[in-house]
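If you scroll down you'll find the structure; I have some questions about it.
In this view, the complex is presented without one of its protein chains, the others remaining in place.
Chain nomenclature is as follows: A, B and C, assigned in order of appearance, with residue numbering initiated at 1 for each chain independently.
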Amino acid sequence: MYSFKNDYSEGAHPKILNTLLQSNMTQEEGYGYDTHTQNAICKIKNLIGNQNIDIHLISGGTQTNLVAIGAFLRPYEACICVHTGHIAVHETGAIEYTGHKVITVDSNDGKINAKKIQEVLDHHIDEHAVKPKLVYISNPTELGTIYTKEELKNLSEFCNSNNLILYADGARLGSAICVKEANLTLSDMCKFTDAFFIGGTKNGALLGEALIIKNENLKEDFRYHIKQKGALLAKGRLLGIQFEELFRDNLYFELANHANEMANILTKGLKEANCKFLINSPTNQIFPILNNKIIKKLQEKFSFYIWEKVDDKNSAVRLVTSWSTPKEVVLEFINEFKKI
Amino acid sequence: MYSFKNDYSEGAHPKILNTLLQSNMTQEEGYGYDTHTQNAICKIKNLIGNQNIDIHLISGGTQTNLVAIGAFLRPYEACICVHTGHIAVHETGAIEYTGHKVITVDSNDGKINAKKIQEVLDHHIDEHAVKPKLVYISNPTELGTIYTKEELKNLSEFCNSNNLILYADGARLGSAICVKEANLTLSDMCKFTDAFFIGGTKNGALLGEALIIKNENLKEDFRYHIKQKGALLAKGRLLGIQFEELFRDNLYFELANHANEMANILTKGLKEANCKFLINSPTNQIFPILNNKIIKKLQEKFSFYIWEKVDDKNSAVRLVTSWSTPKEVVLEFINEFKKI
Amino acid sequence: MYSFKNDYSEGAHPKILNTLLQSNMTQEEGYGYDTHTQNAICKIKNLIGNQNIDIHLISGGTQTNLVAIGAFLRPYEACICVHTGHIAVHETGAIEYTGHKVITVDSNDGKINAKKIQEVLDHHIDEHAVKPKLVYISNPTELGTIYTKEELKNLSEFCNSNNLILYADGARLGSAICVKEANLTLSDMCKFTDAFFIGGTKNGALLGEALIIKNENLKEDFRYHIKQKGALLAKGRLLGIQFEELFRDNLYFELANHANEMANILTKGLKEANCKFLINSPTNQIFPILNNKIIKKLQEKFSFYIWEKVDDKNSAVRLVTSWSTPKEVVLEFINEFKKI
Partner (left out) sequence: MYSFKNDYSEGAHPKILNTLLQSNMTQEEGYGYDTHTQNAICKIKNLIGNQNIDIHLISGGTQTNLVAIGAFLRPYEACICVHTGHIAVHETGAIEYTGHKVITVDSNDGKINAKKIQEVLDHHIDEHAVKPKLVYISNPTELGTIYTKEELKNLSEFCNSNNLILYADGARLGSAICVKEANLTLSDMCKFTDAFFIGGTKNGALLGEALIIKNENLKEDFRYHIKQKGALLAKGRLLGIQFEELFRDNLYFELANHANEMANILTKGLKEANCKFLINSPTNQIFPILNNKIIKKLQEKFSFYIWEKVDDKNSAVRLVTSWSTPKEVVLEFINEFKKI
C-alpha cells in the first residue's frame, strides 16, 4: 500500500547516502566544524548571493523554530502567526516552553498580511500585555499555499517599519520556490526576511534544516543557543553531508520540483474527474474533498490522512507527494478514483 | 475629579489599617507563619466549611495565577480559557513564561462552557500538540458577568469527567458571590473547583489574594513554588492582617456588596436615561455605550476608561465601582449624564 | 521572649504607617504611577545625585533578584557569585527557574574578588559551557561583612574591562553604608554597579526594595519584566509610601545606624566576656561562637538561629538586630550571657 501521508516516509536521496558511504572513515571535526558542513554553508551562501549571512544546520523543524525564536526574543516578546501556524498547533507548545506567547490571527488560506498584524499591534500597547515582536510565516503554509515575491516584499516592508522580525519556516521551502507563479528565489527569501530556514527533512534528506540568519542583531552567540537546547550534533558531518549534496548540482530544486509535479498531476487528474478542493495548493500538499465512501475505498490501496470533515457525506483529505513519489503511483491513484 | 477607572484607587479599609497599627510592634514569625496569617486561614476554612483545604496568601492576581498554574501543570500541559481571559491578554505572557500554552476559545460574555472545552479537547489528541489540562475561569469575568451555581456545577462535572483541573480567578470574587441570582457561596466555589482564589486587592485590601487548594494532588510542596517565584513575603503578617480583617465580621462581603450596589444604581440610572449597555453586568464593572461627545463631557468631571469602539459615534466605556465609592458621586454621575 | 532571629519580625516604622493612614482615601493611579512612588523615586535620584537612572519598586528581595537577573541576561548567560550567595542557596532556584545557571566560587568571608571571577572566566570559553555575564554580590554579604568603596571600585573596573554586569543585592544596604570604615555612599553604589537595590523590608518597611538601574542597556522595557513575573502591584502606592518615608529626612540611614549600633554593643559586650566570633561583622548580623549549653540557656529568654556547628561543644549562632531592637534588650542579652 503506497502512502501519501507525508513527504518523509522514505530515507534519503541516494546521492546523500553515497556521500555518507564515501566519507565514512575520514576523521572530521565535531559539532559542525567538519568539511561537509563548511562546504554546505559555502554552497548555500553562493546560491543566495550573500556572504554576510550566518548559516546553522539543525536536525528538525520544531527544533529549529524553538532555538531560533527562543534566541531572537526577549522574555516578554511574542510571536504572531496564523491560527493554523505550525508553531501554534503542532509543536506541543515548544515556543511557549521557551517562555514566549504565540498570538494567533484567523486566516482562511494559511497566510498572514499587514492588516492582520496591525490589529494585533493595536491591541498590545503597554506592559500589561506581551510585546509582539516576531512574525512567523511558513512558506509554503500548512495549507500548501505560498507567498509570492510581491507578498513577501510587502510583509517585509511592514515588518521593517514596525520594528518586527520576519521569520520564515521553510520546512517545504523548495516546494514553494519551485512554483513559478511565486516568482521567488532563495535570494528573495533572504532579502525579505530577517531569518528563515531551508528544510531538508521533507525534501530528500535524512534529517536537517539550514537556518539562515541575515539580521545582524540576531546572529550573536547563536551556537550557544543551539548547544543549550541540545541541538548541536556531535557528528555534525551527518547534517553537513545532507546539504552538501542537496545543494550540489541543483538537486534540492530538482527534488522539490518533482514533488510539485506529482501533486499537480494528481490535482489535474482529480479535477478532470470533477473533484472539488478545500483550497488551491500549487505545492506538494493537496486537499481534495471526497465522498466518505470513496475515501474508504481508496484507503484500501493508498494510505493518507483525513484533514477535516466538510459535511455529513464529504471530507477533505490531505495527499502529500514527495521527491520519491513514482509517477505510476500517482496515475494509479487517479485511475482508482475515476473507477470508483 | 473622581475616578471610576478601577477598584484599587484607594488604600485599604480603615479596619485593616487599624490592625496594622495595633499589631505593629509585636514580633511575629516571618514567611506566613505569623499569627495573623494563621487566623486568617482559620477564618476562611471555617467560612468555607472545609478544614481539609490548603490556603496560601499571595500579593496579587497575576502572581497567584502564575504560581498556581505553573505548579499545577506538567511542562507540556496547557490551559483553556476564553479569549478575553485575564491570563490570555493582561498578564504579559506570565503563564507562557512558566512554559505553558494558553489556548483560547471565543466567547461573547466572557464565560466558557463544556461545549467550547470539548472542541479544544477534540483538536488536541496526541503528542504533536499540547495536552489541555486546566480550565481557567474568572468569576466575575472580565466583562462583569458571573457564573451561577448551576453553571459552575456543570463545568465542574465536565472537568471531572475529562480529568481537567478547574481553576477560578477570583480577583473580584466577592462581587460575584454578592449577586443573589448567582446563588453561590464560598463553599460552592470550593466544592466546584480544584483551586480558586479570593481577591483582596480589589475589595478593600492593600494587597493580597487568598489561594484555596482543594484537590489533594495539587497541594504538595506548594510553598516551594511560592518561594521560587519570589512570592513569599518576609513580613507575611502584612497579608495575614488583610484577610484577618476582611473575614472578621463579614467585612469582605459588606464591601463587595457596596461595590455592587453602587454599580447597580449607576446601571439603573443610566438605563432610565435610555442608555444601552455592551453587556448585562450585575457586578461592580459596567459597560454603558455612550456617544463620544458625551464621553468627552463626562470625562471633564470623572475619569474612566473607554473599553471599545462600538460605531463611529459611540463607544462602550467601563465604569468600576468599589468598596469605597461614595453614593453621592454615583448619583452625581447619573445627574451629569442626564444633564448632558 | 525577644527574637534576634531576623530584622523583619516587627511591622513598619511608625512614620510609614502614619502616611499610610493619612493618604488612605486619596485616589491614586495604579501600578506605580501614584504620587508616592513618583516622590520616592525623585528623592532617591536626588540622594544618589543622578537623574539618569531608572528606579523600580518591587515587593521583596528574591523577587527583585529574579526579575532583574532574568531581564539582564540572554538565555545562555550565567551569574557568578560566592557559594554562600543568597541567589545560590536561599531562593529555591529562582534564578535557575528563569533559565540561568548560578556559578559559585568558594569564599570564606562572603565576598568575591577579581581573581575568583577570572578563574571562572578561564573555564568558560566556548558554546559548550554557559557564558558568565553577571557578577552578583550582596552588600552586606550573607555573613555580615561589607565591601569597602575601594573594593567595589576594583570589582567595578574588573567587570567593566571584562564586559560583565555588576549587580548588587542590597537587602541590608543601609547597614553596609552606615559602617564608616566602608567609606561608601549610595552614590558610590550607583557609580560602581550596573544595577543594585536598596532594601526596605529589612530596614523598617512593611515590604519593598528599590531597584536602581544605571546601565542604559539594561533599562529597556523593564516594566514588562516586572509585570510578567507578577511583581507589579496594583496598589503601587503601598510601595511608594514605604520609600517616600524612608528617604524623607534621612530615616533610612537612622534606622540602619541603630541596627548596627545595637549589633556593635552586642559584639563588644560578648567580646568583653571572652566570646569568640565566626567572622568579624560590622553590620547588624553577628555570629558569636557559644558553648551549646549556654545556647540552650540563652534560648530560654531569647530566640535566635544556630548558624553552624563549630565543634562538638560549640556552635556559631546568628544574632540579628534591627531598626526596632531596644537597647535594654541588648544589654539584657549581654548580662544574661555574662551571668551564665
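Simple rule for what comes next: contacts are C-beta pairs under 8 Å (C-beta built on N, C-alpha and C of every residue); 3 or more make two chains touch, one makes a residue touch a chain.
Please read these numbers as outputs of a predicted model, since none were measured by experiment.
Checked against the hidden chain, the listed residues C:His13, C:His36 or C:Lys101 yield one contact partner: C:Lys101. Touch with the chain that is not drawn comes from one residue among C:Val89, C:Ile265 or C:Val310, which is C:Val89.
Checked against the full complex, the one of A:Ile44, A:Val67 or A:Ala195 touching the unshown chain is A:Val67.
Among C:Ala78, C:Cys159 or C:Ala195, only C:Ala78 touches the chain that is left out of the view.
Touch with the chain that is not drawn comes from one residue among A:Ala88, A:Ile112, A:Leu184 or A:Leu238, which is A:Leu238. Of the residues in subunit B, those that touch the hidden partner chain are 70-71, 74-76, 98-99, 127-128, 130-131, 221, 223-228, 232. Against the chain not displayed here, subunit C makes contact via residues 75-76, 78, 89-93, 96-97, 99-102, 123, 127-130. Residues of subunit A that touch the chain left out of view are 2-3, 6, 8-12, 14, 17, 20-21, 23-30, 59-67, 91-94, 97, 201-202, 206-207, 224, 227-235, 237-238, 324.
By our rule, only the chains that are shown with their structure count from here on.
Annotation of subunit A and subunit C: jointly contacted by B, touch as defined at the top.
Separating the CA-averaged centres of subunit A and subunit B is a span of 42 Å.
Put simply, the C-alpha centre of subunit B and that of subunit C have 34 angstrom between them.
Residue numbers of subunit A whose C-beta contacts span two or more other chains: 75-76, 99, 127-128, 130.
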